[in-house]
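Note that this complex is displayed minus one protein chain, with the remaining chains in position.
Labels A and B are assigned to the chains in the order they are written; within every chain, residues are numbered from 1.
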Amino acid sequence: MVSGMELLVPILEMSPVFSLAAFGQLLSQKSGVYDLGIEGTMTTGAVFGVLGAYMGLNSWGCLFLGSLVGIPFGAALFFVSEKLKLNQIVVGFGLWLIGLGLAGSIYTVVLAPQHIEIEAIRAVAFGLDPIFYLSIGLLVFLIFLFSRTKYGLIVTAVGENPRVADTAGINVEKVRAICVVIGSALAGLAGSYVAVDVVQGFTYTMIAGYGWMAFALVIFGRWKPIYVFAGSLLFVAITGISARMEILGMGFLPPNYVAVLPYIGVLVVLTLAMIFAKETGMPAGLGQSYTK
Amino acid sequence: MQDLVSNVKAGDVVVEMRKVTKRFPGGVIANDHVDLEIRAGQVHTILGENGAGKSTLMNILFGLYEPDEGEIRVEGRKVALRSPKDAIDLGIGMVHQQFMLIPTLSVAENVALVDRSSRGFFLDLNRVEKQISELSEKLGLRVDPKAKVSQLAAGEKQRVEIVKALYCGARILILDEPTSVLTPPEVKDLAITLRRLTKEGLAVVAFITHKLPEVMEMSDRVTVLRKGRLVGTVETKSVNQKDLTKMMVGRETLLQLERLESKKGNPVLEIKDLSAISDKGLPALKKVSFSIREGEILGIAGVAGNGQRELEEVLIGLRKATGGKVLIHGEDMTNSPPEKVIAEGVGYIPEDRTKRGVVPDASIAENLTLKICSEPPFAYNWFLPFRATWFLNEHEIGKYVEGLIHEYDIMTPSKNAATKNLSGGNLQRLILARELSRHPSLIVAAQPTGGLDIGATEFIRNKLVEAKAKGAAILLISEDLDEIMSTSDRIAVIYGGEIVGILAATEAKIETIGAMMAGIERMQGS
Partner (left out) sequence: MPVLKQGDLKSLLTLVALVLGLFIVSLVAISLFMNIDLGAVFYHVYESTVGTEFGFLSVLRRTTYLLIVSLGLAVAFSSGVWNIGGEGQILWGAILAAAVALLVALPAPAVIPLALIASFMAGALWGLIAGFLKARWNVNEIVSTMMLNFVATATMTQIAGGPLRDPVVLIAQTKMIPEELQFPFIVYPLNAAFVFALVLVPVVYVLMHKSVLGYKMRIVGGASTVAAAAGINTRRMVMISMFVSGGICALAGAMLVFGHFFRAQAAMTGMFGFYAIVSTLLGKSKPELMFFTSLLLSFIITGTESLRVLGVPGSFTQLVVGLMFIAAVLREFSSRRII
C-alpha cells in the first residue's frame, strides 16, 4: 500500500497543469468570455516549450516561451469575438483546432527527428518545483484579487453586467482584453509545464483533453478560485488513479469511466446548481459580446 | 465623495434650461422650446402623460442626449453636456428606472465600482461601508452596506442608487419614475428621504408622471409638459389636483369617431378578482374584475406601468395568476398555457412586437402562418396514406398568405421577404392580419397603434371596429386616451393594479378619466 505522502506529492506536482490553465480560463470567464480554444493554446504552449529546449533555452526559458505563445491566441479570441462581435464559441473552436494543428505540425516538422533533452526544473521544497508554488501563489493572488481589490471588482462587474460597468465609467473592452490575454498566457504556461516538467518531451497525446478538463474545472468550481484549485487536485487524482487502477487493486472498475469521472462530475454539479442553487456563480454576461 | 455643503443657498437656481428643443428622426418633436428652472433645496416634479417629453428633457440634463436648440446653465455657467460623465462631473446624478446594479455584489461593492476617489489597487471596502453608513444615517437613507443587492427590495435598491449618486458628488438628483416600483409604505419612505435630501441643500428633480397624490405630497414645484411643450410651472401649494389634471390632460377637442353601435351578446371574457405579481415581485394586479361581451370593446385606460402588461400576459397564459379566475366562453382558463388559450379563440396583439409578435429572421409568409400551422387545411398528410396533420400545405398557405397581404395592405415585394425590414406600420398589419383572420371571439390588443403613423393607426382602428361589428369581444389596452375614448364602448381605468372605475364611453368625461388615471378619483364600489 502506498503511503499518503507518496501519493500526495505526484498529485501536487501535476496539479499546476490543471490549476494554471483553469485559473486562466477563470479569469477569462469572469470577464465574460468563454475561451474554448484552451486545449489548442495548451498544446501549442507545450510544443513551444520543447521548441525552446531545441533552441537552447533552459527550462525557465521554455516555460516563458510557452506562456508567451498563449498571448496571440488570447489576442485573436478577443479581437474576433469582442471587437468584431462574432460568436465566441465558434471562434474558440477554431482556435482550438488551429492550436492543435500548429502544434502538431511544428512538432512533426521541426522536432520529431531530433532528440531533445529538457532539463527538469529542480525541486525546491518538499519535492515540489517552483511552478507548483507559483500555482499556489496564483491561487492566493486570485482570492485576494476578487475579494479585496478594485480590479477584481471591476472584472466581476464586467462579466456580470457590462452595461452597468460601462455606466460606471469602466472600459469594458480593455478589461476583457487583459483578462482574455492573461488567461491564454496561463494556458500556454500550463501546456509548456507539461512538456518541460511532466513529460520532458512532447507526445501527440500529452495534452489530450487537459484543456477541456481545465475548462470543466472552472464550472465545477463554480467560478471561485479556491474550489477550482481543489477541483484541480481532485481531477489530477482521478486521472492518476484511472491510469493505475490495476496496481491499486481497483481493476474491477472500468478504467475508462473512471477517467471521465471529472466530466460526469461537471455535468452533475452544473445540473444540480441549475436546479437548486439560487446563484450558480456563473457570470451573467458570459458568452455575450458587449455593444454600447 | 464630495461634501454635501456647497456655496449654494436654498432657493437659488442651480439648473436653468432655456428653450430646450429636441427633435427625433421621423418628425417627432420631443421637447419644444421648454424652459425649466430647478432650485436648490426643493423637490421639483415634472408631470405629463406618456409622450409628453419628460424623459427626453431629463435625459438631456443628464447628458444622454444633446439638445438641438436652447441652452443649459448649471449654477449660472453655460454648459455643454455631451455624456453622463460631463453631467456627473457637474454634480448631476440620475437614478434610472432600471437599476444599474449588479445583483451578485454587495451594496458597498456596487458603490465602490463608481467611486472615483480611490484609484488604487486595494479595495478598502471598510472605508466604503463606513462612508455609506455615515451618509445613510445623515440622510435617513436606510441602507445596509454589506447586503447583497439581489436580496434587496425595490425600495432598498432605489436607496442604494441614490447613495451611489450622492457618493459621486451629486447635488442635483434626477429620479426617473421613482414610485413606479415602490409599495405604498416605501413611497412614504421616499418622501421622507427626499425631504431630508433637500434639507441638506440638494436639488431634487423627480419626474412622476401621473400619480398626483404623490406629486402633491412630495414636491415643492411642478412643471407640466404636454406633447413636448411646457404648459406651466407652479408652486405645488398653490394648486390642487384638479388643476394639475387639467393642465396635464386638458384637451379642447376630442376626436369622435363614428362609434359603431352593435348588438352586444353574451359575455365572452369574464375576469373575477384576478391577481398577479410583477417580475420584481410586487403585486401588479390586485383583484381585478370586469367582463366583455360579444360585439363590445372594453378600453383599459391608464398610464404605462399600472399592471397593463401583467394583465396582457396573464390573459394569454404567459404569466401565472396568483389568484382569481379567468373565464372565456364560460370555461375556466385561468393559468392555461398559450396553446389552449389560442385554441379557445383568442387573438393576441402584443405590445412588444419584437419580443412577442414576429420572428424577425423569418419570412412574412412564415410569420403569418404562426397560428394556423397545425390546423387543416394548412396542415395535411401530404403523401401519407392515413389522416395526419404533419406537413404544411404550401398551396393552401400560399393562397391564405397572399390573401392576407392583399386584404391588409402589407407593403412587401414578396411574401417570402424577411420580416425584419418591415416598417412598424406594416409589421402591425401583419400581426393584425394573422390574428384577425382567424375570427377570434376575443381579441387582446395592447398598444395596437403605438409608434405608428396616422395611416396605419386609422387602418388598425378600423379593422378592430370591424371585428367588433362581426361580434368579437375586444380588450383594448392603450395609453392613448384619444384612442380609448373614441373606440371603446366601455372604459375601465387601471391604476396601481386595480380597476378604479368602469363607465360607458358615452358618459365618460375626459377630466374624470384623467383623474382616475392619476389616482385621485375612484368610482363608487371600485
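Descriptive notes on the structure:
Just so we're on the same page, contacts are C-beta pairs under 8 Å (C-beta built on N, C-alpha and C of every residue); 3 or more make two chains touch, one makes a residue touch a chain.
Since the structure is predicted, the reported quantities are computational estimates derived from the model, not experimental observations.
From the options B:E75, B:D176 or B:E366, the residue with contact to the chain not on display is B:E366. Of the candidate positions B:S83, B:N240 or B:N416, contact with the hidden chain is made by B:N416.
Checked against the full complex, the candidates A:A103, A:L128, A:A190 or A:L234 give a single residue touching the omitted chain, namely A:A103. Although one chain is not shown, part of subunit A still touches it, namely residues 40, 80, 84-87, 89-91, 93-105, 107-109, 209, 212, 216, 219, 254, 256-257, 259-260, 263-264, 266-267, 270-271, 274-275.
Residues 316, 318, 337-343, 348, 350, 354-362, 366, 369-371, 373-374, 379, 382, 389-392, 394, 416 of subunit B touch the missing chain (whole complex, contact as defined above).
Quick note on the criterion: only the chains that are shown with their structure count from here on.
If each chain is reduced to the centroid of its CA atoms, subunit A and subunit B end up 47 Å from each other.
Listing the residues of subunit A that touch subunit B in their complex gives 148-154, 156-157, 160-161, 163-165, 167-170, 278-279, 284. Of all residues in subunit B, those touching subunit A in their complex are 84-85, 100-105, 109, 112-114, 116, 118, 120-123, 125, 150.
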